[in-house]
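Apart from one protein chain that is not included, each protein chain of the complex appears where it belongs.
And then subunit A:
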Amino acid sequence: MKTLYKKELQYYLNNPIGYIVIVLFAVFANFLFVKDIFVVGSVSMRSFFQLLPWLFLIYIPALSMRIVAEEKRTNTLEVLLTLPLSETQVILAKFLALVTIVGVSLTLTLGLPVSLSFLSGLYLPEIVAGYFGSLLLTSFYISLSMFFSSQTKNQVVAFLLSILALFLFTVISTDVTASILPRSIQDFLVIFSPMNHLLNFIKGVIEVRSLFYFISGTLVFLFLAVIDLEKRE
């Protein structure tokens, strides 16, 4: 599994497009936050963490779309699954590689809290919890995108389906749905909203139910991807 994890990482690191995508994400994330910081006039990272899910909406499907779909299209999945590797190992290695790449991208934004700390005192637990929550959100989004990548041989289809699913997950607790849906349904949907759970982390609160939500959600979609590999007919 470690070998496959390294191979997947090298795919992005030996490829200029990998670096371009990572740097573009970091530039956008930093710029979109910094451009409003003096307008808002508040030294807080909250708006940055609230912005991240919207950036992930494109970034994670773009990174994940090829991860299984391309193996299916080129039939290299047959090579992998006729090596002494289980389906679970294949999916986990790919998942961890993607989490590492997005983790590196998030690391490139660490300059923001460091810079802000020079302007005014930052509440460190809030920053740590915010990054931790963002990483959990990343894992959840990656597993969901990997599930869609495992359903098709076409990367573009995987990309579009992932964006659609992530968009729906992201907007279910926002004002958009609040204005359309009845209050009772809205209250129910909030339970499944990653934004709602991320909000706890952004406030510096690590709640067990939010941890459970992200971890179980990630495992469910990884499990579904494994099931798809096991079918292979």
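One rule holds in what follows: a residue touches a chain if its C-beta (ideal position, glycine included) is under 8 Å from a C-beta of that chain, and two chains touch if they have at least 3 such contacts; residues count from 1.
Rule of thumb we're sticking to: contacts and distances are computed from a predicted model.
The unshown chain of the complex is recorded in UniProt as "ABC transporter domain-containing protein", chosen from "Anti-sigma-E factor RseA", "ABC transporter domain-containing protein", "Xanthine dehydrogenase family protein molybdopterin-binding subunit" or "Sugar phosphate isomerase/epimerase". When the omitted chain is restored, the residue from A:Thr3, A:Ser115, A:Thr174 or A:Ser216 that touches it is A:Thr3. Touching the missing chain, out of A:Asn75, A:Ser120 or A:Ser184, is residue A:Asn75. Contact with the chain that does not appear here is found for just one residue of A:Asn15, A:Thr174 or A:Ser216, A:Asn15. Contact between subunit A and the absent chain runs through residues 3-4, 7, 10-11, 14-15, 74-76, 78-79, 81-86, 232-233.
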